[in-house]
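The following block contains the structure, expressed as structure tokens.
All protein chains of the complex are present and in place, except for one that has been dropped.
== chain A ==
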């Protein structure tokens, strides 16, 4: 008489649709294998997860068979687990009389979209830690890995660091799956490739390299993949860790990769033939290769009207000059070149500086350092206190210092203008590079006057000209001069005029589109659904 029981049998078939060959098992993998005995497996995993109180071991009984479900409660989507794994398992197997193989379970019973079979111990542990649930069956040496990952994560919000007046308000979150989804919403093309890496010994962070394979330079992509493969590190918590490992010049103050929280920026740069690196656990996506001129471009330039965007862009260039040179110029001119000022201005400055005990350079260094400290403090302040302290800093300290005769009024003006100018630079990493460089410039100005400023500029230019970002020269557009790219550096041409992609990034497939100025003659038709 056959009892009504299901029996689990190791399946002989090897259905591997992916086609990757199984690695041959080496002798030292003996301890890594799962056994057919559920009890042994259970002991093995309980030993591995000893003192991990958040790992759940759930036994399920089917008649006289048992199965074990191992998962971490906070990382799985509980309802998905119950509805699509447990329930079908319990329902379907109640009436089965034949022996059931893992393959049967995978193909017919479990109604999840992703199920894997793993035989190795370490890999199963990794899978459980990744948010999957593991199903162990007595008599099977396979573990079924059920993809039910969930867990609470931050939802899609407006990016905090890159607010804009016009443009999409979505920002990346910490979950890499969501982020790739946001990108795929924008680029609906099969040419968008996403290559997966797992970096970090303890964090095993998932890192995705994305590029358009019909636009990007294959040599660059290969180089990046090589560099990513070569990273050996304990843990990757932020994309900055990866950035420091793969950039060309780690000692340069200028960043060679750009980061952003906005999907539209990433999409725009991918469409120009660059690549992007997504790191799980951080909303900041790295992009490369970049040029120096991108620090002065904000997404808004492309969403506002052509004329206005040009004026604002030129304003930014003027203010970058001010942010870098204004304190140095003030020091140089008032100390060495008093004949360069108009006489009435000179007399006003002389009057203001009459009772100041410090020479110009010392005064400038005091004020600039105080300003940097104020700015740094402002980042850490809680929102409630922030407003009061900024008023305190600006009005009281500045005004009181002038009245006490420690610094002169022109110096306060110079410092605040410089501060405002450095805030106009859209990219934070470019802004801090410029901000930090004004201190050596001030030292050069105090020692050698305008000549010193020229020398400092020369050194800076030499450094920038030799800097490369993944093979692309940092100042490309201006040096080497490519007239086609100037249209995006000096001005921003309207979309209907921007026919070619920048040649520094995409050698193939240069033509972006047929230039179409809006007019009655230029009609293509064919966009209708």
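FYI, contacts are C-beta pairs under 8 Å (C-beta built on N, C-alpha and C of every residue); 3 or more make two chains touch, one makes a residue touch a chain; residues count from 1.
Going forward, contacts and distances are computed from a predicted model.
Asker: There's a gap in the complex where one chain should be. From "Phosphoribosylformylglycinamidine synthase subunit PurL", "Spore germination protein KC", "tRNA uridine 5-carboxymethylaminomethyl modification enzyme MnmG" or "Integration host factor subunit alpha", what does UniProt name that chain?
Answerer: Answer from the record: the omitted chain is "Spore germination protein KC".
Asker: For the full complex, which residue in A:409, A:425 or A:489 touches the chain that was left out?
Answerer: Answering carefully, the residue with contact to the hidden chain is A:409.
Asker: Just one of A:161, A:351 or A:387 touches the chain that is missing; which is it?
Answerer: Counting the whole complex, the residue in contact with the absent chain is A:351.
Asker: Out of A:444, A:472 or A:489, which is the one that touches the chain we can't see?
Answerer: A:444
Asker: Which parts of chain A are in contact with the chain that was left out?
Answerer: 334-336, 338-339, 343, 346-356, 359-360, 402-405, 409, 443-444, 446-448, 452
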